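Note that one protein chain is taken out, while the other chains of the complex remain in position.
In order of appearance the chains are A and B, and numbering begins at 1 in each one.
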Amino acid sequence: MGIELTSNLDSGNKTGNNKTESKKILKMRGITKIFPGVVANDGVDFEVNVGEIHGLLGENGAGKTTLMSILYGLYRPDRGEIIFDGEKVEFHSPGDAIRAGIGMVHQHFMLVSKMTALNNILLGYRTPKDPLMDYEWARKRIEKLSKTYGIEVDFDEQIINMSVGEQQRVEILKALFRDVKLLILDEPTSVLTPIETEKLFKALRRMSEEGLTVIFITHKLREALEVTDRITVLRRGKNVGTLITKDTNERDLARLMVGREVEMIIEKKRKESKEGEAVLRIEAVHARNDRGLPALKGINLIVKQGEILGLAGVSGNGQKELEEVIVGTRKIEKGRLIFNGEDITDYGVARRVALGISCIPEDRIETGMAPSLTVEENLILRDYVKFTKNGFMDFEVIEKHAEKLIDEFGIRTPSPKVAARTLSGGNIQRLIIARELSRNPLLLVASQPTRGLDVAGIEYVRKRLISFAEEGKAILLISEDLEEIMQLSDRIAVIYEGKIRGVFEREEADLEKIGILMSGGALEN
Amino acid sequence: MIEAEFLASLIAASMRAGTPLLFATLGEIIAERSGVLNLGLEGVMVSGAMTGFYVSLVTGNPWLGVLAGGIAGLLLALIHAFFTVTLKVDQAVTGLMLVLLGLGLTGFLGRDLVGQVATYIQPVNIPFLSSLPYGNAIFNHDPVVYVGILLVPLLWFLMNKTRYGMELFAVGENPEAADTMGIPVDRVRFLAVLIGGFLAGIGGAHLSLAYAKVWTDGLTAGRGWICLALVIFSGWMPQRAIFGAYLFGGLDVLSFKLQAVGLGVSYHFMRMIPYIFTILVLLFSVIREREKFGAPSALGKPYIREQKF
Partner (left out) sequence: MQIRIEKRLETPKIVYIIIPVASILASLLFVGVLLLAIGVNPLEAYGVMLSRAFGTKFGFTELFVKTAPIILTGLAVSIPLRAGLWNIGAEGQLYMGAFAASFVALYFSPPVIVLPLMVLFGLLAGMAWASIPGFLKAKFDLNEIISTLLLNYVAIYWVEYLVYGPMRGKEVYNFPYSDLFNDYAILPRFFGTRFHVGVIISFLIAIAIYILITKTSYGFAVKIVGSNPKAAEFAGISRKKIIISTMLIGGAIAGFAGMMEVSGLHLRLRAAVSPGYGYTGIPVALLARGNPLFVMVAAFLFGLLYVGGSAMQTTFGIPVAIVDVFQALVVLFIIGGDFFTRYSISFGDKGEKYEGEKG
């Protein structure tokens, strides 16, 4: 059944947005899921009303995604039951969940990038002419949905050519196309500009008005408060409370989420003088992305001693390429890089490492570490040459070095000799930070350094970055998290489509200005 | 006139020699489109060749031989599917061992078949068309050749116009995305590998029962590997595979033909040519395809749902 596309439109029948005593569309009871070594969900009870926008709030690693993946049939719970739409259900695969009327927009989009939007929406769907693809029928249907919810996409464009915002819209249409009654969105705003986020919220409210139920997974308090009707907070795999949104506030939610009073804001002291030696000068740099298309189109930036320069922007606008250009793994097509007065444009990676350029790469696991190598080997990954004697590895020194860093940076590992892949995400992060900071560099490029960490981890990393900068070193902080950028940076630059659209001192910067520049808009004056 | 006749006979021979390659290449395209690389193609083909020969020898019915060849290929592919799809073992390792296994088993079990004469597949004259000038070159082949030709549009249609094709493509490109849309990734892959093995087995049977008309140890002589290169050359598209297969079929017979004409080039020297040519073609394909979307993105990568958390 699901939503009636035609009839519900003008009925104006709001099914329970502000009602507390409502029909439940979903009851999850006593859900337990254990992964080797981790209890991801521990007896979670979770209920959602028909037609509400229900926030599922929690830190990274609190078990939100696991709970929803269970609901969506991706994981089987070890214990517990699910009652959906009045019936006890057992989903063996996402196919079962989809048939029952549940849709999910994953944090990492589940799209086939070489297919068009239309084919992605139709993926696995049986059109009336099945097994043939009935595109005409599908097109009409999607157009109607687009109009109803105000979600526009170009059907015939391939996903690979779309912005993240557009891709998300394809994902949402994919779910709506299947007449879902319940739509799960996993951290949907993390890749959006403030303007796109606003649009998304509008669409969600529209869905709620149409009687569709939405579960909104997030770790951002402000967004949960802004868009939801009720909020359930998960902490360490447990449900620690379900609240009515309008009766709660940021402070209470934070306490529930973290389990203690938190000072959410760690701010860097302003650098005393605005002058400072330029550590890195990026001069009109051009570079191409992996697909051979221009990704950096004349970047000019200066990173000074003792400062954190924040680079704001939606991912995919050249940040990754910029990181790689500085590290030396991507070729510079035009332009120059000057490091401490030295032209390093043509230097290889090893030489730049030796000069004092460190980097916490965006893809930690993909580029930052060698998973099958041990922790101690990963700790010398970028300067292994320093740990040799006459061409032979100096294993004693390597072990001592590892022990020191494990201790100093609090890397939790059973031994320095275990394969790095066995570490948790947070500890892999610590390992990389330990390696990159311990070499005492002059410049650190930190890409999304707190992504995927819990509050304690975020605090730790931010403090490390700040003290590093306060020692007089320079940091280029690349982050999608605007709050993070605002809190940590001395200066803020905005990148959009491979160009720097503006640079602000922190005092002059505000969310609105940055948001406009991030979406390609221009500021007056 | 001699040139024209030579050309006509060369075309005819290319089609016959290219048919085993065509079947195996089409089969491998299906498997690879699902994300499973079957490096064991050589072993699969040779199993089909021996089994087909044996069954035809025993029953006197070459068609049963072709079917048996397909089934032999399917059984070897079953091993590959079980290891790579069910157990998620490294595809390269399993494939390489499949080559050893296929060559070893056929060498072992086929020892008494060497030198025997089986019942072979006979050409069918297509009335009228074959009596056109040089029509014999194209319209006087055995039915397997025509089935091979018909397979090309059929597969093209299935892969590009149906839900099955979309699902196959999605599974090979982004199995996680396919999984979240309720497509049973492992089942699709398993099936694709089996179909691939069946077709390669038929290709092998055609080799022993229609082209070579003999069984010798290691009859396929690297054809499985050439087909792996042809898959890349064809850009994973059935409609291109047929050109590659016939081209290499032609190259295969060219050495014999030239021998017959008496160019004075050593037979052993000529035997090197197809392999060198394959590498050159591969190089050409790789350079040309680099700008475009080539291989299925998930090719060679096992998919395990529970690994992320």
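The rule is simple: a residue touches a chain if its C-beta (ideal position, glycine included) is under 8 Å from a C-beta of that chain, and two chains touch if they have at least 3 such contacts.
Computed from a prediction, not measured in an experiment: that's the story for all the values here.
Colleague: Given that one chain is not shown, which residue among B:132, B:150 or B:279 touches it?
Modeller: Hidden-chain contact among the options goes to B:279.
Colleague: Going by the contact rule already stated, which one of A:47, A:78 or A:96 would touch the omitted chain in the full complex?
Modeller: A:78
Colleague: Considering the complete complex, identify which of B:89, B:149, B:237 or B:258 is in touch with the unshown chain.
Modeller: B:89
Colleague: Contacts of subunit A with the missing chain: which residues?
Modeller: Those residues of subunit A that touch the unshown chain are 32, 34-37, 76-79, 327-329, 348-353, 359, 361, 363, 366-373, 377, 381-382, 384-385, 388, 391-393, 422.
Colleague: Touching the absent chain: which residues on subunit B qualify?
Modeller: Contacting residues on subunit B, toward the hidden partner: 39, 79, 83, 87-90, 92-94, 96-98, 100-101, 103-109, 111, 217, 221-222, 225-226, 228-229, 232, 266, 268-269, 271-272, 275-276, 278-279, 282-283, 286-287, 290, 304, 306-307.
The rule is simple: only the chains that are shown with their structure count from here on.
Colleague: Please tell me the distance, in whole Å, between the geometric centres of subunit A and subunit B computed from their C-alpha atoms.
Modeller: Going by mean C-alpha positions, subunit A sits 44 Å from subunit B.
Colleague: Mind pulling up the subunit B residues that touch subunit A in the complex?
Modeller: Per the stated touch rule, the residues are 161-164, 166-167, 169-170, 173-174, 176-184, 291, 293, 297, 305-306, 309.
Colleague: Residues of subunit A touching subunit B in their complex?
Modeller: Contact set of subunit A toward subunit B: 35, 38, 40, 66, 72, 74-75, 93-99, 104, 106, 109-115, 119-120, 122-127, 130-133, 174, 292.
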